[in-house]
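With one protein chain held back, the other chains of the complex are shown just where they sit.
And now, subunit A:
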Amino acid sequence: MRNKNPLRFIYATPYAAWLLLFVLAPIVVIVYYSFFDLSGQLTLANYRNFFTSIYFKLTMSSFWYAFLITFFALLISYPTAYFLTKTKHKQLWLLLIIIPSWINLLLKTYAFIGLMGKYGPINAFLEAVGIGGQQILFTDFSFVFVSVYIFIPFMILPIFNSLDKINPTLLDASKDLGANAWVTFKRVIWPMTTDGVKSGIQVVFIPALSLFMITRLIAGNKVITLGTAIEQQFLVTQNWGMGSTIAVFLIIFMFLIMVLTSGKKGGIIK
């Protein structure tokens, strides 16, 4: 604290208050509740319960689906973002991709129920091209598809920003020094965009772990995530202790993911 400027404390106050009231305090309350059972007794039973087969399996399947969603979102977003940086009116194209994310999530989800239904346009199309109608709604596929659709804008944005910041002279230099397109991508472009990819993974993977309305509306509850389990513990079973315990683990998982994906690698000069 070399800089003893009193103004600094004044400027820091809103941030500190925010952190205390809306980040720290809720976490403390959740942790506190997780140590109580239904009758209000102090207990570790909730934590023991979490490690029984059912919640362990739930966690595993949540991770699996979150992984799938993040993987496909990345697979689609990276080339898209790259393509966008090469277009003439890139801000306009970017905006067109971002706009759907302004529409309410539930509204979009309900739209998919109609689209993917037995008599919806997707099945009509499959019918017309001779593949025949399929059961699309209430499958793993529909769940991953809709989730990827919803998360894609959040994946594209950070990747686009990091790609856009690359100085084109670096690419020219790479070419001049004899690198082909693949080597340029591998050795120059990719390392310079890993930060964007990492933050993209963060903003997709973490919410994907706790998706909950889509699991019911699109997957017909055949996919259960940690988010669904928490909702049920609070609203149906009214076991706030167990709900909080699951939430505590979710926070721990999120924290681990943040740590894993934010480790700054050295060697990249900005």
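The rule is simple: a contact is a pair of C-beta atoms (placed from the backbone, for glycine too) under 8 Å apart; a residue touches a chain by one contact, two chains touch by 3 or more; residues count from 1.
Going forward, contacts and distances are computed from a predicted model.
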| item | value |
| --- | --- |
| Protein that the absent chain corresponds to, by UniProt name, given "Spermidine/putrescine ABC transporter substrate-binding protein", "Thioredoxin domain-containing protein", "Cation antiporter NADH dehydrogenase subunit" or "Vitamin K epoxide reductase" | "Spermidine/putrescine ABC transporter substrate-binding protein" |
| Listed residues A:Q135, A:N167 or A:N180, member touching the removed chain | A:Q135 |
| Residue among A:I30, A:A81 or A:I224 that touches the chain left out of view | A:I224 |
| Selected from A:T80, A:Q232 or A:T261 as touching the chain missing from the view | A:Q232 |
| Candidates A:K108, A:K175 or A:R216 - the one touching the absent chain | A:R216 |
| Interface residues of subunit A (partner: the chain not displayed) | 38, 54, 57-58, 61, 113, 117-119, 135, 137-138, 216-217, 219-222, 224, 229, 232, 235-239, 242 |
